[in-house]
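== chain A ==
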Amino acid sequence: KVVNIGYSGPLSGGAASYGKDCQSGLQMAIDEINAAGGVTVKGEKVTFNLVSLDDRYLPNETATNVKRLTSQGISTIFVPHAGGILTVQPLTTKDPNFLLVAYSSEPKILEANNPLTFMLPPRYDNYLQPFVKQEITTFGKKLGMVGTTSAYGKAWADAVSGEWKKQGGTVGTDNGVDYGTTVDYSSAVTKALSEKPDVLFIGGPSQPTALVVKAAREQGFKGGFIVMDQAKFEQMNQVVPMSYLNGAVGVLPVAQFPGTQVFVNQYSRKYKKIPTSEAALNYMGVNIVVSAMVAAGTTDDATAIRAKLASAAASLPRGKTIFKINGVTPAGHVDATVLAAYVKDGAFTSLRLPASLLK
Partner candidate 1 sequence: MLAYEDVGIRFGGNQAVQGVTGSITPGIITAIIGPNGAGKSTFFNLLSGFYKPTSGRIIFEGQDITRLPTHEVVALGIARTFQTTTIYKELSALENAVLGHRVRTKSGLWDALLGTGRERREGKASLDAAYTALKRVGLEQQAHVLAGNLTQEAQKRVSIALALATNPKILLLDEPAAGINPEETVNLTRTIRELAAGGLTVVLIEHKMSMIMTLADHIMVLHHGQKIAEGSPAQVSRDPAVIEAYLGGHAAPHVREELKADLEQEAARLGSQHA
Partner candidate 2 sequence: MLEVRNLSVRYGAFTALHGINMNVQDGEIVVLLGANGAGKSSLFRTLSGLQRPSGGDAVYNGQPITLGRPERCVTLGVAQCPEGRMLFPQLSVEKNLRLGAYTHRRDSAGNQSELERMYALFPILAEKRNDPAGSLSGGQQQMVAIGRALMARPKLLLLDEPSLGLAPLVVDQVFEAVQRVNAAGVSVLLAEQNAFAALGIAHRAYVLEGGNVTIEGSRDELLHDDRVRSAYLGV
Partner candidate 3 sequence: MSLPTPRATLKGWPWLLVFVLAALVPLLVGKNGYVYDVAINVMIFAIAAYGMNVMLGYAGLLPLAHAGFFGIGAYTVGILMLKVGWSFWLAWPIAVAVCAVLGLLLGLVAFRTRDDVFAIFTLGVGVIITQVINKWDALTGGNDGLNGISAPKLGSIDFGKSASFYYLALLALAVTIFLVARVRSSLFGRSLIAIRGGEDLARSAGINVYTHKLRVMMLSTALAGFAGGLYAIYVGFLGAAITGPVTTFTILLYLLVGGVGTLAGPLLGTLIIRVLQQFMQGLADYQYVVFGPMLVLLVLFFPAGLTGLWARLRPPKAPVLKEISDAGV
């Protein structure tokens, strides 16, 4: 039996790169499961097929896609953007039910208390305290702001400002720009630098974020960066030399996590690029969901599958685990160890987050 897994994400337009990265993780996981002959659910051999629909990052297109997918009998759907997720969340429990696998670190998704949502990435608020601590002690007390103006970016900026002040620093004026439409970051950077900050808060999609770093270094900035979790060092490094990133703190590259080598190698061979957490977490997501299906003995009862996610996650075979994972919280969130990186002398040093912060 072939079971369809649904995916609605941006596959064309400005966010296509992001949507494709997520999709690649899903596809890779499914290909591996199928290559291994599938899984056995309630005595039946099951293989999987990914049905991807393009929503161009538009929530109403996500809704249309989800309705289309559910009407085809698909009951597990991956969505990688907060707007789409929040739009379709109320649909999960409407007839027909489906499991919504959310790839977004937006805390609101959990706050909706939706019984059929499964959220993969760590909440971004985990990062604040250690990021700020690292930078404020290394570089000094003045923070300049050049984040992106997406909802997510603004929420991050607010959170990081709050934390920075809490730890005794001062925050400059907000020079956030839209990383999606800005052609040239020089002006925003010039303005931020005119306040002589020690550290800059930056971050949006990786490559534009790297351009901000570039502009700052070219204008003579010598301080550190706090990089929002949306941007990935391993991709930024393709745009600017590692030396530009010295003093930056951000999410640890997937390849730097202990035990990810196998996945990184296989992924790189298959897609000719380095995997980021977009690929990695969605890859894990599929594996957890499939294990949960096996455990629940059903491929289409979303509620039953959801109930088995925690145990499935905890017992995920080593080969399928990329990040160390403890289980799934009752709210439907992956409970994983969060690791960050600090760039020093052109190398990543991992920055373990205090366990007390994990929620």
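Convention: a residue touches a chain if its C-beta (ideal position, glycine included) is under 8 Å from a C-beta of that chain, and two chains touch if they have at least 3 such contacts; residues count from 1.
On the choice of candidates, all candidates are chains of the complex that A comes from, given by their letters.
All values derive from a computational prediction rather than experimental measurement.
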Complex contact for chain A, selected from 1, 2 or 3, goes to option 3
In their shared complex, candidate 3 is touched by residues of chain A numbered 11-12, 52-54, 57-60, 63-65, 67-68, 70-72, 82-83, 86-87, 90, 95-96, 108, 149-155
